[in-house]
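A short worksheet on the structure shown next.
Only a part of the assembly is drawn; its chains keep their places, and the rest are absent.
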Amino acid sequence: MHVGAFIEEMEQLAPPGLAEDFDAGKIGLVVEGKEEILRVYCALDATPFVVKQAVKASADMLVVHHTPLWTPVTVLRGKTASLMRALLSAEMNLYVMHTNFDHAKEGVNDALAELLSLSDVIPMSHGCIGTCTISLAEISKRLGGTIRLWGKIKKIRRLALVAGSGFNSDFIEEARFLGADAFLSAEMKHSVARSSPLPCLEVMHYALEAPAMRRLATRMGWQYIDDPPVQQIVP
Amino acid sequence: MHVGAFIEEMEQLAPPGLAEDFDAGKIGLVVEGKEEILRVYCALDATPFVVKQAVKASADMLVVHHTPLWTPVTVLRGKTASLMRALLSAEMNLYVMHTNFDHAKEGVNDALAELLSLSDVIPMSHGCIGTCTISLAEISKRLGGTIRLWGKIKKIRRLALVAGSGFNSDFIEEARFLGADAFLSAEMKHSVARSSPLPCLEVMHYALEAPAMRRLATRMGWQYIDDPPVQQIVP
Amino acid sequence: MHVGAFIEEMEQLAPPGLAEDFDAGKIGLVVEGKEEILRVYCALDATPFVVKQAVKASADMLVVHHTPLWTPVTVLRGKTASLMRALLSAEMNLYVMHTNFDHAKEGVNDALAELLSLSDVIPMSHGCIGTCTISLAEISKRLGGTIRLWGKIKKIRRLALVAGSGFNSDFIEEARFLGADAFLSAEMKHSVARSSPLPCLEVMHYALEAPAMRRLATRMGWQYIDDPPVQQIVP
Amino acid sequence: MHVGAFIEEMEQLAPPGLAEDFDAGKIGLVVEGKEEILRVYCALDATPFVVKQAVKASADMLVVHHTPLWTPVTVLRGKTASLMRALLSAEMNLYVMHTNFDHAKEGVNDALAELLSLSDVIPMSHGCIGTCTISLAEISKRLGGTIRLWGKIKKIRRLALVAGSGFNSDFIEEARFLGADAFLSAEMKHSVARSSPLPCLEVMHYALEAPAMRRLATRMGWQYIDDPPVQQIVP
């Protein structure tokens, strides 16, 4: 498939127009490689490990959620130089779908809701709310990591979730207004936890967003490269 | 003691000139109450619980680390109205020491280093580095909460710490340059964890900063009001 | 009446959408008190005297034109602390209608035009113009204060007026274009007076805006608290 | 005298370095005319009347306090075109001393203090304070216009004054702190009057600043052109 046709297909899945303003110029074809796309790999981040695996597998295209060139650069040094060298030397393309994929139908939040078997799902300005019938322990298991639970929880009937870094007081307020009993996201801040009107379930950012990329890979017949941050709880 | 004399004493402990620019206008006497200060209470945050306790105890002054009026206000509604009503009606003073107390000698970072029995401590632009002889489990115990450990750890000889929300790539790079084996702070972000050259110990914001306020209360003969966020790990 | 219903009623009278951009976040329920509104008082400004009178009268709600929290605050000290203490301790609500009431039908400018018996009134971008049949002395008398007359006046047939601080060169130019013979407002500036193509009648800001609040009180069955600035002419 | 020498002399009297930042590019030789300066005229503003008189008198130089080109222009139309035509056609120079003359020794504020026979004068950040032994009526007489007196006055022993538009809450607070009993300036605003801790004497802007220009003319052997705004009190 020609790279142009591939991009068109991706833009159907995650229309660039859905992206937040801060993503301007940071999504789509971020590194341009060869024109003919046969082998596609997929991951959450373009980490050195991910890129190495993709190169080893002779991928023509790597699709990720987070761009490795977030801050605009005027130099290529250190880790950035290494990563770009690996991609460019292999003539591998790098394609990024970020907040456009968050908001897309069947995107990051939808995949998460499905993974947690939420039903009667309604959208929020970010993320969604659905009826949750599984236990906290089961949520933890499906997400593949521990939960830091903030506040006291009785029973979660309606669970709000925002994939990624979504602990924002306005989002939580919206969830409460829409009837949520708890709020699931990543990267809690002290001030937000302090003022939250809902109990909060904090898990790793990776755990919330990787499911969508993995599911996308399966659906498209691509290869997913798993590279979760190493994390453990002490004691 | 007259409130003016009290303020002078506080400014000796945590000189306003040490504060970061973003604290301008947000530290010092944040709510003005009665002039005569007999009973002083102290806490990390001016939460509704803390203020209620202080009012019940007829405190004349409440000293906290985080101002409840961070975002400038043009209205007093909802929780802010309640909190300000409680303080103003009781004519209680509220005094805030924030980044000036972080950076002060015997301040927030120093108290934390002492709690963890660090030796050979050297300062960083934020926080400090010292030789650590206690185990991870012991660190967790002294801080009164679990640790989320990011990355692989062999042995921590030199531990860098930044009280509060200190997981910043520049700070970690500085710590690595100065010989740290690990970096302790709160509120990890995915992108920082991904690129960190050091293993990171993440604990609750409260656990890092409360020790300094508690120690200050002891030293000054004040009463400390403990009000940690409720947090637990699942499973 | 519940405070929510009261606010709705006020928003009918002075729709927030009519307010100037600079009023954003500074109108409506500025201080939140008790929920049940029985006794309503009204004034131009929330001065210490006005608040004291309202508290003494056990008002549940005070409606004013000028917010006492114009500049966003991060501290409550001095006069602001005193005023907020008085309001919050009494659980009195404070409701502000500013430029939305200026521009509203039957609002500040309309009340002023009526007080001066203007006829054939047409609106300007700010204020209005109408046919004036009373003398300068009578205008002064009805407004309850002296007039500083700038420039030479022959006969005023059509009088332009802008309640509040409306001596703006563009407004005066608009008035001239629309056929005004003189321009009435408050707070003249040297440079505006110098270049004014119309003679200007300057009175106290209070004199121009109090009539609307007084009339509103009468219409609604509230109590108006008069507190004009003390002003006299020497010699 | 060559215009260069004239400018040097003026810069001795009112050093440009004393000017406020907002005067940058708006003081000094504002309109360049002939090089040889024999006849100098002086006024507060470059009004059409003033310029006409100066042209009629064949002045080579007109010295004023307020520039007629305050707002930067990209067109010369209407009144600005007329004024510039009158100046340029006559090859008359226009020299402006604004806040540099306010702050200068023997400048605008000093001249005003002298006119009011203040003694024991001490400077403020703007204006000054001195002991006043004349009555309000006498102040009014010497300034050549009525006073609007805001607040209640008992006895003025120490009078603060700021020539021009100086009713600023910070300035009044400074005056109060330095022992003033009253504050004299021009262009009062409602909000400032409301919160003023001192009684205020408001007179015309012109009345406060013209004395310095008149005195300068006398001292330098120039001709002063008087052109006060027409103002009267009704009733």
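Here the chain labels run A, B, C and D in written order, and each chain numbers its own residues starting at 1.
Just so we're on the same page, a residue touches a chain if its C-beta (ideal position, glycine included) is under 8 Å from a C-beta of that chain, and two chains touch if they have at least 3 such contacts.
Note that the structure is predicted; figures quoted are calculated from it, not measured.
Q: Please state the number of copies in the whole complex; 4 are the ones shown in place.
A: Whole-complex copy count for this file comes out at 6.
By our rule, only the chains that are shown with their structure count from here on.
Q: Ignoring subunit B, which chains remain connected to each other?
A: Taking subunit B away leaves these connected sets: A | C, D.
Q: Indicate the lowest number of steps between subunit B and subunit D, counting one step per move to a touching chain.
A: Between subunit B and subunit D, the shortest chain-hopping route counts 2.
Q: Please compute the C-alpha centroid of subunit A, do the same for subunit C, then give the distance between them in whole Å.
A: Distance between chain centres: 53 Å.
Q: Taking the mean of the C-alpha atoms as each chain's centre, how many Å separate subunit A from subunit B?
A: 32
Q: For a test of understanding, state which residues of subunit B touch subunit A in their complex under the given definition.
A: Against subunit A, the touching part of subunit B is residues 45, 47, 66, 70, 79, 136-137, 139-141, 146-152, 165, 186-191, 193-195, 201, 204-206, 229-235.
Q: Okay, in this complex, where on subunit C does subunit B touch?
A: It is residues 25-26, 28-33, 67, 69-70, 72-78, 81, 84-85, 88-89, 91 of subunit C that touch subunit B.
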